[in-house]
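Here the complex is missing one protein chain, while the rest keep their positions.
A, B and C are the chain letters, set down in written order, and residue numbers restart from 1 in every chain.
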Amino acid sequence: MRRCSWRIFLAVVFGCVVLGQTSVLRAQAVAPKDTGVKIDGEYGPFLPTDISVDGYQVDRLINVLHVFMIGLFVGWGLFFAFCLVKYRQRPGHRANSVLIKAKPSKYLEIAVAIFEAVLLFGFSIPVWARVKSEFPTDDPMRVRVVAEQFAWNFHYPGADKKFGKLNPKIIDLVKNPLGRMDDDPAGKDDFVSGEFHVIEGRSVVVEILSKDVIHSFFVPVLRVKQDAIPGMRIPIWFKTKEKTAGAYEIGCAQLCGNNHFSMRAVMHVDTPEQYAAWVKKVTAPPEEFKED
Amino acid sequence: MAQHQHKGGGHGHDHHHHDDHGAGHHELSYWRKYIFSVDHKIIGIQYGLTALCFLFFGFSLMMIMRWQLAYPNKPIPVIGSLFPSFFPGGAMAPEMYNAFGAMHGTIMVFLGVVPMLVGAFGNYVMPLQIGAPDMAFPKLNMMSYWVYFCGGVTMLASFFVKGGAAQSGWTSYAPLSVITQPHQWGQTMWLIGMVFLITSSLLGSINFITTIVQLRAKGLTMFRLPFFVWAQFVTSFLLLLAFPPLEAAGILQLMDRVAGTSFFMPEGLVVSGQMQSYTGGGNPLLWQHLFWFLAHPEVYVLILPAMGMVAEIIASNTRKALWGYRTMVYSIIFLGFMSFIVWAHHMFITGMGQKMAAFFATTTMIISIPSVVILTAMVITLHGASIRFNVPMLFALAFLPMFAIGGLTGLPLGLPVSDIQLHDTYYVIGHFHYVVAPGTIFAIFAGIYFWFPKATGRMMNEALGKVHFVLSFIFINVAFMPMFFQGLAGVSRRLADQTGYAHGNAVQGLTRMSSWGAWMLGLSQVPFIINFFVSMFAGRKVSENPWESTTLEWSAPSPPPHGNFKSTPVVHRGPYEYGVPGIAKDYFPQHQAGAEA
Amino acid sequence: MDHSHADTDKHVRLYLTVFAALAVGTVVTVAANQLHVEHALAIGIALGIATVKASLVAAVFMHLKWERSAWIWSTLALCAVFFVVLLFIPVLETSEHPPNVVVGTWDVLPEAHTEHAGHHE
Partner (left out) sequence: MSTAVLPYTVEPHPITRLYSGKLGIWLFLASEVMLFGALFSSYVLLRVGAPVAGPAAWPAHAETGLSWKIGGFNTLVLIISSVTMVMAWAALKTHNIGRAKAYLATTVFLALVFIVVKLTLEYIPKIQAGHTPSHNNFFALYFTLTGLHALHIIGGIIVITYFIGPGSALWKTDPEYFTNRVECTGLYWHFVDLVWIFLFPVLYLT
């Protein structure tokens, strides 16, 4: 009876793994849906493609941590398994009531603490400082990203590199989604698009706004994520690597309502020529405010 | 047993003189005995059954959601056609997905696990373990159960009001949770329900602390307390001091929704192109601070009593004293204290400056150390033991590596830089489910199997229990392990359909695997449910100490009568004196006088 | 607390003294407020006096002066610590954003709402 039930368990485990595997394989063949654009980059069960100059720092920290975690877990698990087997209850065996003095555990705990300190002060804090305050000075592109339920608006300052003023009262979802003011000279050459275009190899400063609720600007291939908080303009920056031209995904990472799941946009990393062509296209009069 | 409660009232101090308690009393009516009982054991069982129902319900919501995740927009088999008003066309609309998700989180945390760990196990076991006749304030105890019950009913009712249940996640971030005002009542009901639940927890925690401080048996010093009691003690302080800020936040959000104030609303909110009438001047991040000021301590409320139960079960089934008991106690106190100053690690991505991020990352790293210490102590206890692999022990043992996976994956989330990529992805979902599901839920199962004979006088079936364990262990991992890979791939949480994203589509197979894991996990609970109800009436009868344990609850009859102990217990030794040399039996109960060596 | 009648009489006298002190404190707070000193200073004075008054209430009316239970004192200490932690929320939120974060979504502030406009006298 007992042996039989163990066999059933094993069969179930096996079946489950097979089930899991086949469904994994099957799904990878399915093409991305309805973006209209073919998305570049490689995606799978680990970190996706990285096209930003600083993204490796995030990846490195994640990788180092996981190696550490797996090492700790395996070592710890081996000891655990050893105890389970060696000290199982059986006739003639009695627990050793003399408490062992486990010095190694103390060293292990101290080692863990030291390692965490190294990760914190060696990896995390400096990188965070760089990401948060060392804004690029090499003439970055400037774009303003305005989130709303359930779309991303990309506001470009145009040739004068100055953003025009925004006024919420004159917002018109079709003609003027951001409430740009006509009488503001700085805003004369601005344009707004539902697509995000940046130039490869050039740093970009993005100012993130939200009109209604909290969203989160997430570009997986850039290792960039920043909440868009209404009532705040939060700048972030990144720089794409050379030779990364292509189309990538932008997602919303913060629950923002019914269509949160579909609040996507496409980031086009352009060569300078492609970019110029695109700007020309969007600023051509009739198309100006068309979205989507 | 009969009892009188005529003199009470007001503040819930209870006090009554009993002449010859025990015999010769008229029986109380059914209502007073089982429904509005003030006996901590009955209240514990009420909490336990209610919480199990909520756990089951919360899990069912999630099993339905997992269909939408695995097979987006396909009609849900059976359920879809049973509830056409919930699932138009048999499939799950995104707003329904959001509602179910928010309610799953809320129900699991506030209506399932906390009432189970604190309300049920805390209430039932803790007074027995300290040798008390009851809780310090029995009427207050009854009240906290009924307030909890009202909170639960409010939450459940919110599924049926206009606009359906709350849809802003269990975190209810403003402004999303506020702007739904005109057409959604669910969020308001959620807030009112939370106020009930918070009140209930506050009453409970006051009662727990007072009981532990005042009613310990003679000779039971603080450092002779079972670890479980310590865990309850620290947990109660977390509930006592962390919940009120959420109550405050809840009141503010209610005002925003009902009275049109702008506590969390900045100026110039534009929804669908329409300027809103809020005056503005509020701050959405204020809600997050107040919420996480509770919710981080809350997650330790979810784990500390679980650790306590596991420690009890491990000590009893290794036939050994817990290794490093004192260190564990200091660790858990430290853990409780630190849990108040890490809350903003949930907010790294909100636009936080360097100093603040560094501070909260540091405290987060520090708080992981006491967890490591406690876990390590429990594992070292296994060394040199004589391990009995009974069902409670299996669950307790499984708790250790599962919690380790959950805890370790908290580290990348605690460092702001790695959190950039991982925040709000399935990695977070994986992290905390490993701590709460194979962690806490397993500890709950372990506790049920372990204390069931105390509460009913009957044993649960061992074979069914083992089937339950093995299946649950396998499938809970099938359900949650894929989430880490989904998270690394960049799939955000709370997506009703991830296949629109290329990175989501690439790991859709993992999603399906996870769903199958969850459904099989659901099936794996069948042996448990059968076992639970059948054993209640037909289980093998056992004596008062079937596990041959040392702590006080095992010296009371099974089930313990009103007043708990046949004679007032006196404690002579520490909680885990197993295998004491010179003693014939391999355990030496706390209440037994006798040779100290 | 257990004390004799004589003790109680002494207490009663103390209660009345404290009452006088509280009344005076209230008057002083109001008076100081009429002085039109600098705003921050005014807040400081008012909160300072309030703290003194609150301490008196806690010490005498709430009997903390005579309280010798370590449990109550530790609960209060814990509570005090976390109260201070709570007060860090506004400190963090108003001072600790990275450089360049701007408060306010829009360049043009909305004006008074029509529904409220009439009430600004």
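The rule we apply is simple: contacts are C-beta pairs under 8 Å (C-beta built on N, C-alpha and C of every residue); 3 or more make two chains touch, one makes a residue touch a chain.
Just so you know, these numbers come straight off a predicted model, no measurement behind them.
Undergrad: Missing chain touches which shown chains?
TA: Over the full assembly, the chain not pictured touches B, C.
Undergrad: Can you work out which residue in B:286, B:536, B:570 or B:583 touches the chain that's missing from view?
TA: Touches the omitted chain: B:286.
Undergrad: From the listed residues B:75, B:90 or B:244, report the one that touches the chain absent from this view.
TA: Spelled out, the listed residue whose C-beta touches the missing chain is B:244.
Undergrad: One chain isn't shown here. Among B:36, B:87, B:137 or B:292, which residue touches it?
TA: Looking across B:36, B:87, B:137 or B:292, the contact with the absent chain belongs to B:137.
Undergrad: Which residues does chain B use to touch the chain missing from this display?
TA: Touching the chain left out of view, chain B contributes residues 3, 7, 9-21, 133-134, 136-138, 140, 202, 205-207, 209-210, 213-215, 240-245, 247-249, 251-252, 255, 259-263, 267, 278-283, 286, 290, 293, 563.
Undergrad: Over the whole complex, note the residues of chain C touching the chain we left out.
TA: Residue positions of chain C that touch the missing chain: 2-3, 5, 8, 11-12, 15-16, 18-19, 22-23, 26-27, 29-30, 33, 39, 42-43, 46-47, 49-50, 53-54, 57-58, 60-63, 68-72, 75-76, 78-79, 82-83, 86-87, 89-90, 93-94, 103-104, 109-113, 116, 118-120.
Quick note on the criterion: only the chains that are shown with their structure count from here on.
Undergrad: Could you work out how far the Cα centre of chain A sits from that of chain B, in whole Å?
TA: 30
Undergrad: From the mean C-alpha coordinate of chain B to that of chain C, what's the distance rounded to whole Å?
TA: For chain B versus chain C, the centre distance works out to 36 Å.
Undergrad: Going by the contact rule already set, what residues in chain B reach two or more other chains?
TA: As it turns out, chain B has residues touching two or more other chains at 266-268, 275, 280, 283, 285, 351, 353-354.
Undergrad: Provide the list of chain A residues touching at least two other chains, using ranges where the numbers run on.
TA: If we look for residues of chain A contacting two or more partner chains, we find 132-133, 168-169, 179, 211, 230-232, 234.
Undergrad: Note which residues of chain B are touching chain C in the complex, please.
TA: My answer: residues 213, 237, 241, 245, 266-268, 275, 277, 279-280, 283, 285-286, 289-290, 293, 340-341, 344, 351-356.
Undergrad: Would you pull the chain C residues touching chain A in the complex into a rising list?
TA: Going by the criterion above, the answer is residues 97-108, 110.
Undergrad: Give the list of chain A residues in touch with chain B in this complex.
TA: Counting only chain A, the residues touching chain B are 5, 9, 12-13, 16, 19-20, 23-28, 30-35, 39, 41, 43-48, 57-59, 61-62, 65-66, 69, 72-73, 76-77, 79-80, 83-84, 87-90, 93-100, 102, 105, 108-109, 112-113, 116-117, 119-120, 123-125, 127-129, 131-133, 148-149, 168-169, 171-173, 177, 179, 211-214, 216, 218, 220, 223-227, 229-232, 234, 249, 251-262, 264.
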